[in-house]
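For this view, one protein chain was removed and the others were kept in their places.
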Amino acid sequence: MRLEYLTGNHAIAEAAIIAGLKFYAGYPITPSTEIFEYLASKLPTKGGVVLQFEDEIASINAVIGASWAGAKAMTATSGPGFSLMVEALSLAIMTETPLVLAYVMRAGPSTGIATKAGQYDVMQVRWAAHGNYELVVYAPWSVQECLDLTIKAFNVSEMLRVPVILLSDATLAHIWERVVIREPPEVSIVNRKKPKVPRDKYKPYEPEEDLVPPMACFGEGYRVLVESLTHDERGYYKATNEVQRRLVWRLVNKVLKNKHLISDSATYLVDDADYVLIAYGSTARSAYALIRELRSKGIKVGLYRPKLLWPLDEEMLINSTIKAKKVFVVENNVGVYVREISRVLRNKEVISIPIIDIEVPTPDEIFEVMKEWI
Amino acid sequence: MRYELLIAGRGGQGILLIGRVLGVAASKYSNLYVTCSESYVAETRGGDSRADLIISNNEEELDFIKVRKADIAIFMHQAQLVKFSSLVKSNGTVYVDETYVSELPSNVGWRVLRASYTKLAEREIGNIRVANMVALGHLIGTTKLINPEAVEMAIDEVVGEEWSELNKKAFRLGLNIGV
Partner (left out) sequence: MDIIHPLDRYLRTDRLPHIWCPGCGIGIVISAMLRAIDRHISEGHFTQDDVATVSGIGCTARATLYLNFDSAHVIHGRAIPFAIGLKVIKPNLKVIVIGGDGDIAAIGGNHLLHSARRNMDITVIMVNNMVYGMTGGQVAPTTPMKVYTTTTPYGNLEYPLNLIKLVSSLNTNYVARASVTHPHLIERYIYNALSRDGFSFIEVISICPEVFGRHIGFRNPVELFNKLKSMIKFKAKPSIDESDIVWGKEIVLGEYVNEYKSGFIKLLYGS
């Protein structure tokens, strides 16, 4: 264990190295670039490779290739770059390719304000890629969580053979905080399952009980087939209802049925709360500050903070708001994740507090809206 | 224990370095928790430069990432003092560089500690660029917020070998102001 004083971006890069990263490909974009630069100087000294590509499309496709060569691989970007990556994200989902994508949100639409924060892309990240799938997305609220959740992102991606997204923002990217760094064996690192059958019996998409297929890589003699078309367990293209249904449901269910392994959220004083604030990422820091302040004045408020943003842990959300008279969803955007909360809390009064602030919404700004309802 | 610190001045006065050194000293060498957010105008010289630090011995007390009401502030220049004075508690402790600050607000109950950090740095060290470390020394010497040895270790780590002695000399100069 050691102490460091790092920014959110440094912590993501540091965590990736601890998790066993061997390949980074990227294209520079504010506010994610420090992840790239930090790795460019450090990763080669740990036996890894860092390459700058001609665009984000090439970057994520190279990451997918590197993962199939057996390396833990990642890229990082922001909104404009993620928009370019979504086609390949769908490929990674379809081919069950482990990879980590650090998405550092900035103010949009379009080029927006490159250096400034916002949480506009929480829906885009989940839904932008084509086809139906479940996507694992983690949202940290501190530099320590940038570190911890990046390690978790790698572990989950290897465990379930899925791309995992770490969703940070321009504020977290650049704040400095104390972090506790633990390396293995103090922290556990997961590696993908390897085939247990002889080469001629191996099928690259044949799942085990957890719905995850063991993964052979290129150059190991298994004659793997990475297939973006709808495929059977061998990777053979089949345009039938039967194969399409079996594949799509498995891709969805391997995330949902393993939810207990990936779920992560935090609560603060929800047990007796009349009002529960729901917030994620840097904005949750402001909500938390407000709750501490209101509690000192005797107002019973609590916080529910999903760290796993997608898929939302519905039971946790319901249990954390069971006694609340009202639920407030605070976001640095026009109010989008609130739709997901309302979908689950159908019988509750769910109030959206959308605050566009290019730094981070302040506790006072939140209270300004909230006070009309309490 | 939880403090909010605001450090502000013009770009080029080494504001962010004060924040960086304090952050490292507190988090790595004093077992304290720190959040620091930096803001600056892209041009290095002239614009506002500001570091907001929240320091606490309890992790749960780190909440909002910016200063809401500073317990302690350093103002290295008049322009930023005017701009950010409302962020300081009315009974806050405020350090000012008299070289560039001539007027203080009259309607607050600040405890003001002042010295000509820039002039001192020029006269005693021969380099105005370490005025920031003189100010930091003054703050540490009078608040005892962090052990001076921890700060010196942080200086070694943050500024690098070539400049560390000069910066530590300036820091010690600040420590002894008024002693």
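We just call them A and B in the order they show up, numbering each chain from 1.
The criterion applied here is as follows: contacts are C-beta pairs under 8 Å (C-beta built on N, C-alpha and C of every residue); 3 or more make two chains touch, one makes a residue touch a chain.
Because the structure is a prediction, the values reported are computed rather than measured.
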Check the whole complex and report which displayed chains the hidden chain contacts. A
For the full complex, which residue in A:Phe23, A:Phe154 or A:Trp310 touches the chain that was left out? A:Phe23
Considering the complete complex, identify which of A:Leu6, A:Leu43, A:Ala71 or A:Ile351 is in touch with the unshown chain. A:Ala71
At which residues does subunit A meet the chain that is not included here? 22-23, 25, 49, 51, 53-55, 57-59, 61-71, 73, 87-88, 91, 95, 218-229, 236-237
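Assume only the chains that are shown with their structure count from here on.
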For the complex, give me every residue of subunit A touching subunit B. 3-5, 142, 171, 174-178, 282, 285-286, 288-289, 292, 359-360, 362-364
Help me check something: in the complex, which residues belonging to subunit B touch subunit A? 19-20, 23-24, 26-28, 32-38, 62-66, 68
